[in-house]
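Structure incoming, see below.
In this view, the complex is presented without one of its protein chains, the others remaining in place.
A and B are the chain letters, set down in written order, and residue numbers restart from 1 in every chain.
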Amino acid sequence: MFRDGTSVLFHDTGEKRQHRAPYLVDNVDSKLVLTDQDEVIETVDFWERADYFDHQTSTGKNMQILIGNRPQRFDVTGSWYCHFWDTPGGGCKYCPIGAQGGEKKKKGEVLLTDPKEIVEVLAEGIKQRGRFANILITTGSILSGKQLLDDELNYHIELLKEIGKLFKTDRFPSQLIGTAYNREQLERLYNETGLMSYTADIEVLNETAFNRLCPGKAKFIGYQEWKKRLKIAAEIFGRGRVDTGLVTGTEIGNGIGFRTEDAAFAAVSEEAEELAEAGVSVAATIWQPSDIAILKNAKNPSLEYMIRISREFERLRLKYNLAVDFDDYRRCGNHPNTDLARLR
Amino acid sequence: MGAIIDERLKQIINDKNSLKVIASQNVDGELHVVYKQSLHVIDEDLLEFYEIIESSQNNKNMVNSIWYEVPVAINILSEDRKSFEIKGVAHKAHVAGKYFEEKYVQLTDKGYYDLSTVWQIKVIEVNEKTFKVKEQEALEQHPSYRHLDQLLKD
Partner (left out) sequence: MGIDESKYGDWRSEELSAKEVIKKYPDVPKFVVYKTDIQRRGVVFSKEAMKLFDPKVHSAAASCLFSNDQGYKQLD
């Protein structure tokens, strides 16, 4: 963390990156510092562990493994496997989750965590006063059910109902990152649970690139339908309670996306504005090419592009008067553009 | 006076009966002023206060200060009417971790509804503004600034 409260998350560390030298965190006079080319840039701190790490569930499972966390957020992962990967070539090409989930599936690890066990961990974790301000729930996509995604939805509803039993208010600070549900499913999610906000990560804000990078998502839902469902979600959950994540940079180059950053910026901005007008924010995450993803040798774009996109998304948020409380520096900490929302 | 807080000033700042006010700017340069009775001294050049409400203008302005090194101005008024102006820049925001949690527990046990941030301010300048002191300075440095009837012989 930086001293202003900004969190920095990274999927893997720099020695696996191919195209650019990583930063170095070093020790100068017993202070942790961020450096680049031997120049000290800023002091930094490690995150602190949560008290629940020392506990086990009633079935003997290590609580730390069951639920992850950020400095102020629980990260509940219902399922580690994404069923878009069931079809060869169906998974998203930048995604390390599919490979990880696949490994867990091969090892025969339980893919769906018992909601009651999750709640056991949350209840223990919340005892640490002041530590947690949000619950993030996500799951690898589950496509099955009476209609597409019903099994995933039903699992989330069951889980959220269990979680809701912990709180005295009808709704509680929470964010579900689910697959893009239809209207009926969204209404059930809103009406049957205490969920406060909803996210369905479109991840690529250009239809051509989306179709190339996310063949499973394109086949089962489709780019236009995904956007439509986000807009419906904003009608149901309210403006400023719905957003979509962007894996910023996947839309450029690598033989898949736009040839220039300017072309990508213009196209992505237009799409983001369409969503913002409908009450849906876009949360930019910075694409970190993973060595276990299909696009492991890809090169992500320039820093300037990433910053231009973040500025633009903040400009749109202000233009359309959208709050992004549920996905901000504290309740998430992984989006440069929502970090900027601290100012206004 | 200088850029550090001496023992005398430290006692005044830490006294719960002193009034403490912070003036800050938002990102557009608009001024804002608010009382912060939680203000206290951490070190000879470091002050700290508790921001309860995350969405407050003061909280946003502290972000403006730490991000762009925009100064804030603090005034302390002691019970016996001594006054000090302290200029500083927001230096650290504790929003997580044991240090934050300790203050969170103290404050919520006292009845506060939550705690957003423990802000630390690095002191740049300290100036005494006590009226009697300023009056004496004015007499010495600006003898022209007197109405004549004040100077008549009895």
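Going forward, contacts are C-beta pairs under 8 Å (C-beta built on N, C-alpha and C of every residue); 3 or more make two chains touch, one makes a residue touch a chain.
On a predicted model such as this, the values are computed, not experimentally measured, just so you know.
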Write out, one label after another, the shown chains that touch the chain missing from the document.
-> A, B
Touch with the missing chain holds, among A:72, A:179, A:199 or A:300, for A:300
Hidden partner chain, touching residue among A:20, A:219 or A:319 | A:20
What chain A residues would touch the chain not displayed?
-> 2, 4, 6-27, 30, 32, 34-38, 41-42, 46-50, 53, 64-65, 67-70, 75-77, 80, 96-97, 100, 136, 138-140, 249, 286-288, 290, 292, 300, 302-304, 306-308, 310-311, 334, 336, 339-340
Residue list for chain B contacting the dropped chain reads 67-68, 98
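Following the convention adopted for this analysis, only the chains that are shown with their structure count from here on.
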Centre distance in Å when chain A and chain B are each reduced to the mean of their C-alpha atoms | 39
In the complex, chain B touches chain A at residues 26-27, 54, 60, 63-64, 66-67, 91-98, 100-101, 104-105, 108, 115, 117
Please give the residue numbers of chain A that touch chain B in the complex, ascending.
-> 1, 3-5, 45, 47-48, 71-72, 128-131, 329-330, 342-344
